[in-house]
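Every protein chain of the complex appears in place save one, which is left out.
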Amino acid sequence: MHIVVCIKQVPDSAQIRVHPVTNTIMRQGVPTIINPYDLFALEEALRLRDKFGGEVTVLTMGPPTAVESLRKALTFGADRAVLLTDRYFAGSDTLATSFALSMALKKIGAEFGDPAIIFTGKQTIDGDTAQVGPGIAKRLDRNQLTYVSKIVETDLVNRTITVERRAEGGVQVLQSRFPVLITMLEATNEMRRGSVENALKAARAEVVTWNAEAVGIEDLTQCGLRGSPTIVKKVFAPGGRTDEVQLVDNEGNPEARANALIDAIFARSPDVEKDLFDQAAHHF
Amino acid sequence: MIDEKFDAIVVGAGPSGNAAALVMAREGLNVLQIERGEYSGSKNVQGAILYADALEQIIPDFREDAPLERHVIEQRMWTMDDRSHTGMHYRSDDFNEDKPNRYTILRAQFDKWFSAKVREAGALLLCETTVTELVRDLKGKVIGVQTDRQGAPIMADIVVLAEGVNGLVGQRSGLREEVSPDSVALAVKEMHFLPREVVEARFNLKGNEGVVIEAMGTITKGMTGTGFLYTNEESISVGIGCIVSDMTESEVTPYELLDAFKKHPSIRPLLEGSECKEYAAHLIPEGGYNAIPKLHGDGWLVVGDAGQFVNAVHREGSNLAMTTGRLAAETVIELHRKREEMSEANLKRYLARLEDTFVMKDLKKYKGIPALLHGNKGNFFGTYPQLISQAMQTWFRVDGVDKKSKEKAIMKNFRETRTLRGMLGDAFKLARAWR
C-alpha cells in the first residue's frame, strides 16, 4: 500500500515575537519544526505500512530549507521524500496551496504508484485553517475523512476503510472506499524514534525536488499570491485593554483576602452574585 | 553491526565539531557527525562574538553568506560598583574595514549555517542523536560509538570528541576526569529584542556597526566572573557568568545575578523597552591551561570546549574551538593519507600542531590568571571596583573641596580598605600572570 503524508514546516509559534514598532513577525532565530499535527498523521501512516507493507512518501510544499523537515520525516521511517518548491508558490493561501499540492500528488501517483491514502494533519499551527486537507481531497476528487481519531479497519481486498471521526457531540464511525484522504486528529498516537539505520539512511537520502513546471502546472495564475482569492490587508497586534486591572489588597490572611476578592467580584457583577445564590438555593 | 565503517566520527556539531568535520569531509574523508540537539546550534546559547580569523582559515569567503549580525567597532570595558561604572572605551573607524575582524552573531543561526557547509562538503549529520559511549576493541582502542537510538554501534577509524564543556562521553568512557566546579563558569544569558533603529540610536551606530561591553565588579557579588552586553542587528544579548564553585558557595542563583545586572543603572537604560525573547544557561570552561585534560589516545581526539580550550580573559572560545577542530582534522587527514594508524603515538602530532599556534601560546601565557582571580575574588570583584568608583566620584564631583584634599581622600580610602602592600601584591601577581 502506498501512502502519502503531507507535512508542513512551520516556525515554532511558541518562539515567535512581534516587532514592537512595525508589527511584523520577527522570524530572526525562530526555529522551524514539523507542524506538530502532521506527526500524528505520519505515525499513523508508518503504522499502516508496518502492518500491511508498502511505502510511505512524505510531501511538503515550501522553501528549499523545508528539506530539513523532510529529512526528519525520513529519520522517523518514511521511505521517500518529495519537496515541492518554486518561487511562484510564495504567498499561497489555502486554495493555491491545495492546488499545488494536488498537482504534486498526481505526479507522485504517476511516478510511484497511486496512494491508497493521503494523510494530512488536522491543521497547521501557523496557517491554522484546517482547509488544505479538504481542499486537496476536492481537487483530486477523493473521498475525505476529516478529524479521524482512529483507523478501525483497513480491508485491502474490498478496498474499504473504517474510521472513527470526531464530530460535534460524539464520534462518527465512517466507512469509505480507497482512495481516501484522511486528516488526522491530534493526540492519537505518539511519534516513534527512528533507529540508527533509519537515521543514517535519512541523512543520505536524495530528496525528490520538483518545481511548478515539473508537476505540470501550466497556469501559474493558480499559484502563489496570484492564485489566492484571499487577500491579507492588515496585520496588527491585538489591542490591549484600556482599563487597568483592579488589584485586591495584599493585606490579611487568606480568609480575609478570599472574602475581599469575593466582595470585589460581587461588587462588579451583582448578576453573578444573584446567579450563584439562585443556583445554591436550588442545589441544597 | 552496521556494515559500513566511517573514516571519522565527530561527536558534536558546535564550532569545533563543525570545523573538524568540514575540513575532513572536504578532503574526501567519509565523515559522520552526530549531534544530540535538534539541529546544529539548537542547544547553543544565543549571542556571541565571532573572531573572523579562525573561521577564515576554514572558510575564506564566509562573509558572503554567513549570518553575521554586526561587526564590532567599539569595545567598552567597565568596572562597576552598585551604582556606577568606570569605563575604558575603544572605538575606531579602522574597524569599519573591508574584512572586519570581529562580529556579533546569533549562535543558533551561525551554527546552522556552518553545519550546512559541513554537509555540503559531504559529511553526514545525524541530529537528535546522543552518543552514549565509545566502543573499544579488545586492546582498548576506540573503534566507534554507541548512540541512544535503537541499533548497533557505528564504527570509525577515529572519533573526534567535540562534545563541549561537560565532556560526558569522554568521562563516561574513562578518557578523562569530571570537570571541576572550580574551572567552569556558569553563564546565563538573555536575548532582548529592540528595533534596529533603537539599537543604533542607543549605541551611536550606523549600518552594521556594533558595540561590545565587558564588565566586572560588584555585579558578581564577590564571585569570580564577568558580565557582558553585545549589540546584534535587532536585539541585544546580555549575560553574566561566574565560576560554578563560587556560585554554589554563595547560593546566589544565576538568574538573580542577571536580574540585578539588568537593573544596574548603567545597564538598564540600554535595555529599556526591549522584550526578552530567550533565556539560556551554559557552562564555559575557564580553568585555562592547567585544566586541559588528555587530548588524544588510540582512536580518539578531543577538540574545543571539551579540551577546555577557552581564553577566559579575552572571552575567546569559538575561535579556539574552530582552530583545534581544524588542527585535529589536519592530523587525521595526514594519517589517513599516509595510511598510518590512528594510534596514540601517531595522533600526538595533533599536540605538536597545537603548540605551534596561538591556542597553546595564549593559554600558557595566561595560565596563572584563573587561580589568581579566583583566589582573590573578594578584591578583584568587590573591593577594587568599589574603590575605583569612589575615587572617580570624589574626583569628578565639583563641590568646593580642593583637588589636593581630594587626592588625599582617595588614597586614604584605598589604604584603609586594602593595605598598600596588599594592593601592590595583587598588582604584581596580576602582572606576572599576564606576562
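Order of writing sets the chain letters: A and B. Residues in each chain are counted from 1.
Here, a residue touches a chain if its C-beta (ideal position, glycine included) is under 8 Å from a C-beta of that chain, and two chains touch if they have at least 3 such contacts.
Keep this in mind: contacts and distances are computed from a predicted model.
Only one of "Probable septum site-determining protein MinC", "N(6)-L-threonylcarbamoyladenine synthase", "Electron transfer flavoprotein subunit alpha/FixB family protein" or "Signal recognition particle protein" fits the UniProt record of the hidden chain, and that name is "Electron transfer flavoprotein subunit alpha/FixB family protein".
Touched by the hidden chain within the whole complex are the displayed chains A. Of the candidate positions A:38, A:79 or A:93, contact with the hidden chain is made by A:93.
Listed residues A:40, A:147 or A:210: the one in touch with the omitted chain is A:147.
Counting the whole complex, the residues of chain A in touch with the unshown chain are 11, 13-14, 16-18, 23, 25, 91, 93-95, 98, 125-126, 128-135, 137-139, 143-147, 162, 164, 166-177, 186-187, 221, 225-238, 240-241, 243, 245-248, 250, 254-255, 257-259, 261-262, 264-265, 268-269, 271-272, 275-277, 279-281, 283-284.
Going forward, only the chains that are shown with their structure count from here on.
Chain A and chain B have Cα centroids separated by 39 Å.
Taken in their complex, chain A has these residues touching chain B: 15, 17, 19-22, 26, 28-29, 31, 68, 72, 75, 193-197, 199-200, 203-204. Across the interface of their complex, chain A is touched by residues 2, 4, 32, 38-39, 42, 46, 106, 108-109, 124-129, 147, 149-152, 154, 191, 193, 195, 197, 233-235, 273, 275, 277-278 of chain B.
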